[in-house]
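Missing here: one protein chain of the complex. Every other protein chain is in place.
Moving on to subunit A:
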Amino acid sequence: MSASSSQALEYLEQLPVQTHRKLYEQPSTVLAIFRCMLPQMAKTIVMAMLYMPTPFPAGGLDAWFRPEATKVKKEALYILEKLHITVLTQDASRQSACSLYSGFAKSLRQALEGSGSHRSFGVPSNKPEPNKVSIQFLDEYAQRQWENILFYMVGSTVGFGSSVGQEVGKGTKSLLEAGDFVRMSHGKMNITRTGFSFVLQDTNAQVWSLLIEYLRHASQLGMSETDVLNFLFMLGSLELGQDYSTDTLSPTQKQMLEDLTAFGIVYRSSKTSSTFYPTRLAVTLTSDSGALSTTTDPLATGGASGPGLRSGRDATATGFIIVETNYRLYAYTSSLLQIAVLSLFTHLTTRFPNLVSGKLTRASISRAVRTGISSDQIISYLSAHCHSQMQKTTPFLPETVTDQIRLWEMEGERVVTSNGYLMKEFPSEKEYRDVVRYAEDVGVLVWKDDANRRFFINGIEQIQGFLKREAEKRKQRG
């Protein structure tokens, strides 16, 4: 599970059980959820149970895991339960057992075996296309569309004038505003804290963030959430460079195509075309590989002129930033977008045709921190895009620099807040200790105070379930 799909997982987790059940009717969706959303151990458990004729007894499951790995097991089972993939059953002799939700199991089997007639992996268009587009064209198209969106968000904040954002559609603009990525104030657009973290993510995570925002607003537009999700997961399992027919799509999905074309996720030659091409943004939705950084042919993109957004892209494939231990930063790029992003937290001084240089200063970092960028975001952005020469050392960035960035950030924030619940007034020491241990195991414990039997957690659902089970046990015993 990568960082980019974890936000999709978060979104999926909060869906109600009916939506889950409906989603699991589509084999492509099930396969995509399995491939990208589940942690490794959850996958192992699912696969072990997939062809098992009887439910997996809980005792057997315990015996299968090493005793020191209970934490991993609980986490995996918790996610599976939350996504309603596994069902806990109790047989006549009160032995609890675990089994897969039948719809999920059926669809996953169909996906693995390639059986059934669900046609959920995309219907390739059989009609000969007179003007078939190349993969390179699709890449350029996706890149242009996506960078326009990013530049729209960043450009006006760092003062590139008001000319930016003319290529971005009205729907996209309102979506960005609705997702609180940008905010209009006094007729001037400003990027928000969420917007900053959005821009600094890798492309794949950006696409997911935007799509999740899209999903949240889908119901307002009269679209069914399941339809939208199914379509997104299907897009992730398509093949780049192949045209697919729109005939089997539902009306909702046809409506979606238009919006996705605006994002650069799919390409259609015209609005009424009966076929569509997924771009690299789409086919990497359900994989870890970077969406736009895999541009294959540097010569092909190097020659492109345009608004100056694309020409620097070829450097991204290998990384373009060099940070020295004296906080100087050199970036081999001529892309306005990258320069704009860098200038969010760097004091840039000089610009050459293919290089900008500057310095990470206390002022520049604390300015970034004040506007809502965290030090971790800066560090991960720098290390994700650092030059291949720097990638030879571990860690990629000089430690003095990363430490100093963190220290600069900490100057402003000495207190960490976390939302959650305080648990107190436990009747007995044993009960307190049991619950604390459980909270620690599932990883929600933030702070504890053994003397006063109090602790603080940032997630309540699991603890509630645990307490309920404990209470039942006590009732049975007493």
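One rule holds for everything that comes next: contacts are C-beta pairs under 8 Å (C-beta built on N, C-alpha and C of every residue); 3 or more make two chains touch, one makes a residue touch a chain; residues count from 1.
By our rule, contacts and distances are computed from a predicted model.
The listed options are "Ribosomal RNA-processing protein 4", "Pyruvate dehydrogenase E1 component subunit beta", "non-specific serine/threonine protein kinase" or "General transcription and DNA repair factor IIH subunit TFB4", and the UniProt record of the chain not shown names that protein "General transcription and DNA repair factor IIH subunit TFB4". The chain not shown here is touched by just one of A:115, A:219 or A:354, and that residue is A:115.
Considering the full assembly, A:392 is the residue among A:392, A:430 or A:475 that touches the omitted chain.
As for the chain not pictured, it touches subunit A at residues 1-3, 27-28, 31, 34-36, 40-41, 43-44, 47-48, 50-52, 63-66, 69, 72-73, 110-124, 126, 237-239, 248, 286-289, 376, 379-380, 383-384, 391-392, 394-395, 399, 402-403, 406-407, 410, 416.
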